[in-house]
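Quick one: structure below, then a few questions.
For this view, one protein chain was removed and the others were kept in their places.
Take a look at subunit A:
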Amino acid sequence: MTGDATTATAEGPTRLVGWRRAVSLLGSLQGYIGLVLVLAFGIVTRGGTFLSQSNLTNAVGAFASRGILAVGETLVILTAGIDLSVGSMLGLASMVSAMLLVNQNLPPWVILPACMLCGAVMGLANGIGTTWLRIQPFVMTLATLSVFRGIDRQLSDNVSVGTQVAGADGKLTGNADSFQLFGTPGHNLFTGVVGAGVYYPVLAFVVVCVVGQLALSQTRFGRHVYAVGGNEAAARLSGVNTDRVKIAVFTLCGLLAGFAGPIDAAYSASADPLAGTSYELDAIAAAVIGGASLAGGRGSIVGTFVGALILTLLDNVLGLNAVSDNLQLIIKGCIVVVAVVLQRPDLLRGAADFVRRVARRGAPASTGRSS
């Protein structure tokens, strides 16, 4: 984007440079404009309530499992792939977590890695299908969306499994009690140490985003992910094992879905056989609003984090303002369009050029001075 400003000097008068630079700076920040607008809307209409810690925790916590899916989804989208099975993987992982708790009475610190392993195996299957079997990611993951959901429903026999297991004394068993820390509303980590404590789903989401962003921007693996998505043939010719990168991102995506499974089960205090249905759409939406291109090679985890915040805070603001359910659907859809347009610096620049041209025609003396 800085390159645009230098080319501008070649083709236009020098006083345009400042204008161009401003637009370019705006371009790099405009991903956050959507979030700022939503925040501003919330603060103006519902100030204290909206900003209260409990409300923000509720809002982010409700979206955390989908947010974590969105991080995995972003990795896949960066390689120009897509994973439609994330919702089903989350559903199966959430069912596995509840069954391990209820039937095997395992402690949470055993359940979590077990679910992640389960998710990673599912993701690996997606990766193998798309690389070795050369099935398009859309088709492969559409198929596994159905397969994983089927396994989930077969395991559970279509009956939801409650995670608040009571022992003989009528109180929750030790493991069931600590399982609630995965995200049953009102159960926080480190209570007493940090004020009201930390709500695990929010913490998990933030940590996953930070680790994901660092892995993308600081490691060789991250550069390879961008390379494969940007131009697969070029990446292969320059020595990147593209199949391995793709299998890795699908496996990571599955692993993250497995990681999010227990959060989803704990949030509802129950694993529903239909849990996670259509979550893939929310995950893809968060990634795209955050600036990821479905064509691959462009996007970031920070962007996805912002996209997820936009989606959930918007829902929260509309809810707090008691906007009717029908109207909410319309508004949410329109916001997606606006957010994606804001992500496109070229569109904004084009519009600015158009405005300037019109202004120049109207009043030749004031050219470009408006900036």
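Keep in mind that, in the parts below, a residue touches a chain if its C-beta (ideal position, glycine included) is under 8 Å from a C-beta of that chain, and two chains touch if they have at least 3 such contacts; residues count from 1.
As a convention for this text, contacts and distances are computed from a predicted model.
Chemist: Can you pick, from "Sarcosine oxidase subunit alpha family protein", "Cation:proton antiporter", "2-keto-gluconate dehydrogenase" or "Sugar ABC transporter substrate-binding protein", the UniProt name of the chain not shown?
Modeler: "Sugar ABC transporter substrate-binding protein"
Chemist: Can you tell me which of A:75, A:161, A:248 or A:285 touches the chain that was removed from the display?
Modeler: Final answer for the missing-chain contact: A:161.
Chemist: Out of A:184, A:213 or A:251, which is the one that touches the chain we can't see?
Modeler: A:184
Chemist: Out of A:33, A:106 or A:269, which is the one that touches the chain we can't see?
Modeler: Per the contact definition at the top, the residue touching the missing chain is A:269.
Chemist: Pick out the residues on subunit A that sit against the missing chain.
Modeler: 46, 49, 52, 54-55, 58, 62, 102, 153, 157-162, 166, 184-187, 264, 267-270, 272-275, 315-316, 319-320, 322, 325-326
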